[in-house]
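A protein chain is absent from this complex, but the other protein chains hold their places.
Every chain is named by a letter (A and B) in the order it is written, and numbering of its residues begins at 1.
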Amino acid sequence: MIKWQRKDLVGLEDLSKEEIELILSTAESFKEVSARAIKKVPALRGKTVVNLFYEPSTRTRVSFEVAAKRLSADVINISTETSSVKKGETLIDTGKNIQALNADIIVIRHNSSGAAAMLARNVDISVVNAGDGWHEHPTQALLDIFTLKEKLGRIKGLNVSIVGDIAHSRVARSNIWGLTKLGAKVTVCAPKVLIPPGIEEMGVVVTDNIDEALKKADAVNILRMQFERDEGTAFPEQLEYFKAFGVTRERLQKAKKDIVVMHPGPLNRGVEISSEVADGTNSVILEQVTNGIAVRMAVLFLVAQGRDKK
Amino acid sequence: MIKWQRKDLVGLEDLSKEEIELILSTAESFKEVSARAIKKVPALRGKTVVNLFYEPSTRTRVSFEVAAKRLSADVINISTETSSVKKGETLIDTGKNIQALNADIIVIRHNSSGAAAMLARNVDISVVNAGDGWHEHPTQALLDIFTLKEKLGRIKGLNVSIVGDIAHSRVARSNIWGLTKLGAKVTVCAPKVLIPPGIEEMGVVVTDNIDEALKKADAVNILRMQFERDEGTAFPEQLEYFKAFGVTRERLQKAKKDIVVMHPGPLNRGVEISSEVADGTNSVILEQVTNGIAVRMAVLFLVAQGRDKK
Partner (left out) sequence: MIKWQRKDLVGLEDLSKEEIELILSTAESFKEVSARAIKKVPALRGKTVVNLFYEPSTRTRVSFEVAAKRLSADVINISTETSSVKKGETLIDTGKNIQALNADIIVIRHNSSGAAAMLARNVDISVVNAGDGWHEHPTQALLDIFTLKEKLGRIKGLNVSIVGDIAHSRVARSNIWGLTKLGAKVTVCAPKVLIPPGIEEMGVVVTDNIDEALKKADAVNILRMQFERDEGTAFPEQLEYFKAFGVTRERLQKAKKDIVVMHPGPLNRGVEISSEVADGTNSVILEQVTNGIAVRMAVLFLVAQGRDKK
């Protein structure tokens, strides 16, 4: 097996099939740590991990924080609300300051695509992308793929459908990169306005018919629909979306019997997914959360090692 | 002595006298940890405690955080402001997600009565109620009772008066449950509008006369008056309350000489309590804060054990 050489994890587009597989197998070996009575290994003892979040995201922050602490790292949380970003410091200056603290890893969530890559180029310490704009969210895709492989034994040859707002989804993009590199066939499904032009060039099949997307799928990854912004007017829009694209028991009955149902959370019950499906036997949604810890432990561990090799 | 069997602490209403006594004696043995040079025991090493606060409460959050850290647990703080609750996730989904992280204990503060119980029913991990609506705040009552017992040697047969907004106080309700189970006689004292109808059925005496409430009392627990909401108009209301119900040196002079004065904090000096009384020799207000750590260490320790027994 290859050795990990990178100091950063910016996106799955950059990684080879072998690198993705190395992360997955490392995550496998870390998974049992969280099942122990004492959920802790000394792998990153005396290391400092900084969660630098320019967008609020409790789920992702908490998952990285738990992962880092189970590796015995010290964790520092910085969120925009209280950050000197307010005072107009540039991202690069913030990054260099964090490096000057002798921190080891920056986990960054940012609303601009490319922010993680820019930060990674400008600091010597490790950078892990926890979501940058509409670009990538690599650890989410890795935990999706980890869960899928755990359930179905392989990725190669699987039919995976991704349903939802493909145009604005970093989760979709990272999944497409990861799944296609590992040999899965990916279908994306959304209302036409939420399909980004040229998406076919990423090697995916496009449809705006949910039944079509589910028919041959071994797994469906259902994206969260972000209707929050227009809170006043969202309700009819949500109902309409549910009618046209919501994954329901009725629709699943026409799919493969053991289709794997995934969702990155948090759920909009009754919008993109029905409660029956979310809580049903095909759903692996909570296993995804569990696997998120293992995958993030693996990523933090590997990038820390990758940096030491420089 | 009995063994602790519960995975949760939702309220004192549910507990037997023996269970309350077990928490108190466990707290006693943990109290000396915070007096050591190295204030740490490995009891919860490798466990994850999540503080899930839907209402801001620095005091309670900090007390649980310190308690958990002195037990060597990893602590994750989640507050509404940054939580995915904003994104509309239900409390049960949030709880199941936290469980999926392989966390061990959720400490929940919530503005709805019954939230902690509902969460406890829906997850397999431990839930500790850090205050739910007007319902219960069991660890506050336990630390009040612990302090009282430490000062007076017993609870049985004591006369304890609780003064303040009884109708909207989870602290009052938890104290009433705990104190009456342990054999104290409880009097509640408030303006008539702040006495909930039917409160006598909890086995307490009711009065709207503060001198009456203080006369035979071995201890008085003075609740914080929440005038914040009407900030513009509160001042005359506060003065009026102080005149009618404020616990002052003059009023205490007519009470038992060694009456124990308690307050859950934070203090409104000159509203429900005078500064002389708050800082006087009868006051155990800061000892309550100290004992809060011991009581919360005991609760976290016991529920973690209770869960292992399942």
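To be clear about the criterion, a residue touches a chain if its C-beta (ideal position, glycine included) is under 8 Å from a C-beta of that chain, and two chains touch if they have at least 3 such contacts.
Predicted model, so just to flag it, every value in this text is computed and none were measured.
Colleague: Of A:I76, A:M118 or A:L152, which residue touches the hidden chain?
Modeller: A:I76
Colleague: Would you indicate which residue among A:K47, A:R61 or A:R251 is in contact with the undisplayed chain?
Modeller: A:K47
Colleague: So that we can see where the missing chain sits, which residues of chain A does it touch?
Modeller: 45-48, 50, 74, 76, 78, 81-84, 86-90, 93-94, 96-97, 99-103
Colleague: Under the stated touch rule, tell me which residues of chain B contact the chain that is not displayed.
Modeller: 34-40, 56-59, 61-63, 65-66, 69-70, 79, 81, 224, 228, 265-269, 286-287, 289-290, 292-293
By definition in this document, only the chains that are shown with their structure count from here on.
Colleague: Taking each chain's centre as the mean of its CA atoms, how far is chain A from chain B in angstrom?
Modeller: The computed centroid separation for chain A versus chain B comes out at 40 Å.
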